[in-house]
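Got a structure here, written out as structure tokens. Questions coming.
Apart from one protein chain that is not included, each protein chain of the complex appears where it belongs.
On to chain A.
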Amino acid sequence: MTTAHAEAVKGTLPHEPEKATLEGRNKVLAFWLFLGGEAVLFGTLFATFLALRNQTNDGPSANELFHLPLVAAATFLLLVSSLTSVFAIQAMHRNRPALLRSWLLVTVVLGAAFLGLEIYEFSEYVRHEKFGMTTSAFSSAFYTLVGFHGAHVAFGILWISVLIGQLVRKGLTVVTAPKIYVSAMYWHFIDVVWVFIFTVVYLLGKVG
């Protein structure tokens, strides 16, 4: 059924293909409910972190540990990737699948670069700063919160990569468009969470 539907609109895509079918509209609406739940999930992790951020157990403190240039670079990478996923959706609305795939690819590459920086950061902490998961309540809360966000980035990279493959095989249709739209919402949300992480974890950690 879905393929027949997809064939029918080949070449002429509705203007907002993600909202052209009931399934697409339901997908977008339900994804908002999911993001509300994600907000709760991260809220609990932020609450834990805020409660435990000064419990360093004689291990490194936030102020000793964090290097702002690295955090700024990661922030910039994720912010640009959020913009490129906006461009991807605009390319989708103009029915330009090749351009859409390119912007999605740029988004994935920037996300991977962000993840690479985070892995580098964590490995530096563990190897050179003696700051492991079980060093202190602060370290556990830090790795849980920031690591959970990193896991979301990793999942987003996999997800969008699979969608690029699906675009190549199936093309841009009213079936594939909602999936892409929803993945872009997810990616923006990850960037929104990172805004709070660099503010609350890193910058406030430096302020004390």
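Assume a contact is a pair of C-beta atoms (placed from the backbone, for glycine too) under 8 Å apart; a residue touches a chain by one contact, two chains touch by 3 or more; residues count from 1.
The rule we apply is simple: contacts and distances are computed from a predicted model.
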The chain dropped from view, which UniProt name applies: "Cytochrome c oxidase subunit 4B", "Sulfite reductase", "ABC transporter ATP-binding protein" or "NADH-quinone oxidoreductase subunit D"?
"Cytochrome c oxidase subunit 4B"
Among A:Pro14, A:Pro97 or A:Gly171, which one is in touch with the chain left out?
A:Pro14
Can you name the residues of chain A that touch the chain not displayed here?
14-16, 19-20, 25, 29, 32-33, 35-40, 42-44, 46-48, 50-51, 68, 72, 75-76, 79-80, 82-83, 86-87, 90, 93-94, 185, 188-189, 191-192, 195-196, 198-200, 203-204, 206-208
